[in-house]
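Now for chain A:
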Amino acid sequence: MANQKLAMVIDAPTCLDCKGCLAACKVANNVPDGKWRNWIKGADPERRASSPVVFQPGNCMQCDKPTCVEACPTGATYKNQADGTVVINRTLCIGCGQCLAACPYGARFKNTDLGVADKCDFCAERRKFGLEPACVSTCPTKSRKFGDLNDANSEVAKLLKANRAVRVANEQTRTDPNIYYLGEPGPTNWTVQARMPEAFDFWRRLADPVVKAVVGLSGLGVLAMLGKQLAMPKDAPPADGGAHEEAGHE
Partner candidate 1 sequence: MLKRSAAMVLALIIVFSGLGMALALEADGNSRKGKYLFRKSCRGCHAEGQQAKDMSPVDMTQAQWKQLFSDYKKLPCYDKWGNVPEKDVKDIYSYLYGHAKDSPSPAKCK
Partner candidate 2 sequence: MTSSLDQKISRRGFFKLTGAATAAAALGGSDSALKPGAAQAGTRLKPGFESKYTVCDMCFNKCSAIARVVDGKVQKLDPNPKFLKSRGMLCAKGNAGVRQQYDPDRLKYPLLRVGARGEGKWKRLGWDEALDLAAEKMKAIGEKYTRCGFMFMAGADMQSTFIHRFAKAYGSYNTLSHESQCLIAGTRAFLDTFGEVPIPDMLYAKYCLMMGANRFEALVTPDSIDMMTAMKQGMKLVVMDPRYTKTAAKAHEYYPIKPHSDMAVMLAIAHVLIKEGLYDREFVAEKTYGLEQLAKHVEPYTPEWAATESEVPAEVIVKIARELGAAKPAAMIYPGRRSSNYRDSTQVRRAFAIVNALLGNWDRPGGLTAARMVGLGGGVPLEEPFYENNPADRVDAGRATLMFPEEGSFKLARDAVLEANPYPVKGFFCYHSNPMQTVANRAKTARMFDQMEFVMVMDVAMSDTAWMADLVLPSQYYLERLDPCSAQQGSSACACVVMRDPVVKPMFEAKPVFWVMRQLANRLELGEHFNFSVEEFRNAQLKDLPGALEALQKDGVYYNPSKLYGVYEGRIYKTKSQKIELFNQRYADMGLDPMPVYRKPAQPEADQFRLVVGRNAVVTQSSSTSNSLLMEFQPTNHLWINPAAAKGLGIEDGDWVKVASPAGKQWIQAKVTDMTRPDTVYMETGFGVLSPQLAAHGRGACIAQVLVDDFDQISGNMAMHETFVTVSKEAA
């Protein structure tokens, strides 16, 4: 069975900033108060000279080069090869939050109810039952389209073939996202900068070599002892062993 490459194609200019997708997502995924799996950038506009204003819906971009996966120490976050989504295994997640900082889109948050990192997974549970992601099915203007890019007959594949589409990626971090924007995408700013947490870097750069050295040295010592034991089975204290009362020694 061919692998899927699930993606969203978003027609941002048709977004009304009605918050339907945010509400639908929150209910569908039990997202705790104050946290959101998806967003509308450029919402609640101040008055602008240019019109029409473009609101830009978004969510986790299920990147092909996910920095969050790189930052996860436990492998709880991984790229699902079957459908291309970036997944969080909640039982494996230790809630360290390294992936939060590592995501250049701020797509991740700490689910305070569950104590784990959380983010959009294209509504994996709904998809199991043949339902579209909640944000997609609820969207009044159907700004959000969802499907499999590997399926040439899917709506998203057709849209990408027929239209110019851009990805609104964070310039500082190249992640190859899987959300495509049709037409004028709207805001391009990202308030978040991806970074690896200090502790993570310390681990990677310093702690890891040091630990390896310590364990290595111990190992070497033990090996030496073992070698000696094998090589010199009859090692005994010299005759002037003094206080050592060797008499009884076997």
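On how the list was made: all candidates are chains of the complex that A comes from, given by their letters.
We adopt the following convention: contacts are C-beta pairs under 8 Å (C-beta built on N, C-alpha and C of every residue); 3 or more make two chains touch, one makes a residue touch a chain; residues count from 1.
Bear in mind that the values here come from a model prediction, so they are computed numbers and not experimental data.
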* For chain A, which of 1 or 2 is the touching one in this complex? -> 2
* In their complex, what parts of chain A are in touch with candidate 2? -> 4, 6, 13-14, 16-20, 22-24, 26-30, 33-34, 45-48, 51-53, 80, 82-83, 85, 87, 89-90, 121-122, 124-132, 134, 137-142, 145-148, 154-155
